[in-house]
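All protein chains of the complex are present and in place, except for one that has been dropped.
To keep things simple, chains are lettered A, B and C as they appear, and every chain counts its residues starting from 1.
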Amino acid sequence: MTKEKRKHKVFMEGAISPTFIAESIAKHSSKTNIGAHAIFLGQVREDLINADKVCAIEYSAYQEMAEEALHEIREAAFAQHNLECMHIYHSLGEVKVGEICLFVFVSSKHREASFKVCEELVEKIKKDVPIWGKEILQDASHQWKINQ
Amino acid sequence: MTKEKRKHKVFMEGAISPTFIAESIAKHSSKTNIGAHAIFLGQVREDLINADKVCAIEYSAYQEMAEEALHEIREAAFAQHNLECMHIYHSLGEVKVGEICLFVFVSSKHREASFKVCEELVEKIKKDVPIWGKEILQDASHQWKINQ
Amino acid sequence: MKVRVLVFGQLKDIIESDELWLEGLAHSDDVLPLLQAQFPGIKNLQFKIALNKKMIQQGVSLHEDDVIALLPAFSGG
Partner (left out) sequence: MKVRVLVFGQLKDIIESDELWLEGLAHSDDVLPLLQAQFPGIKNLQFKIALNKKMIQQGVSLHEDDVIALLPAFSGG
């Protein structure tokens, strides 16, 4: 496993905007080997917890360790699949209900690889990367999110 | 099978712009039951055909039949899976290399349904919907696209 | 009796039209022989036939105003 670090910014303060997503997509128009983009967006749901509604999730991370973990996940995916491009962005801080907190973007020549890797990345991000979500309820109390 | 038609515009003249995609994403922020969006984008590749490069694909469709086929595909997916939202857009006319020709957008409470349905929709669109792509080469000749 | 025939994809290169009208057809099984007589080039091409926007699974009688469509393999996406 290479220890060379391509500095890829993962964490963004607050919600990920649709405009940012559009700009990311537009940047790929010059990559003429790409035939398929698979994108996953995580959006904050208005879950009900003991009759109280979630109004936001506040994300925190062990940032250095998370970046290393994501770097390894990326390298492994590139080594195992025929990919053209891969980007992962995750929010830190408060993300309100209806806003985007996770943006996974995988591009390949043909659709199979991008679908497969996009889904795998999301699973690994939720399971293996030190990020925590604190669900802020309407009465200002909170509960720590549990991933399914 | 219901014959009631929700008028859902599928075909768009020319390429699908990243701005349009961003606007579609932004519209979902009020749907607070959504936790996961899976998106597929088809992008025109600069394939090499007998040493000549593809510079665009010109799409045509049997539009009425395609819309009925897509309507049935949508209804079946809604009946079989726990989905919050589903949109399909396909280009007609010329789409240049690097531009987007297909936009499939599936939203659900949890990620599993949106991933599964997004992938299934793309397969069905390529296999069961009367749309044709004519690959325009740099010498102005053409070849009809063949789906894998 | 006349039926309308819609032409798609690669077949447009051979038939050199988006649409044509065929006369004297009573049954869907008569479509192919008539077309092949008029456009021998289509014999080399695989395509399916739809009647009124539904794929024909078996031979059926044709009616006035029926719309036949000639559909080469789809290649959307």
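The rule is simple: a contact is a pair of C-beta atoms (placed from the backbone, for glycine too) under 8 Å apart; a residue touches a chain by one contact, two chains touch by 3 or more.
Everything numeric in this text was worked out from a predicted model, so none of it was measured.
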{"item": "Among the chains presented, those that the missing one touches", "value": "A"}
{"item": "Options A:Ala15, A:Val122 or A:Leu137, residue touching the unrepresented chain", "value": "A:Val122"}
{"item": "Options A:Cys101, A:Cys118 or A:Ile136, residue touching the unrepresented chain", "value": "A:Cys101"}
{"item": "Residue ranges of chain A at the interface with the undisplayed chain", "value": "42, 59-62, 64-66, 68, 90, 101-102, 122, 125-134, 144-147"}
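One rule holds for everything that comes next: only the chains that are shown with their structure count from here on.
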{"item": "Centre-to-centre distance between chain C and chain B (centres being mean Cα positions), rounded to whole Å", "value": "26"}
{"item": "Residue list for chain B, restricted to those that touch at least two other chains", "value": "42, 122"}
{"item": "Where chain C touches two or more other chains at once, by residue number", "value": "none"}
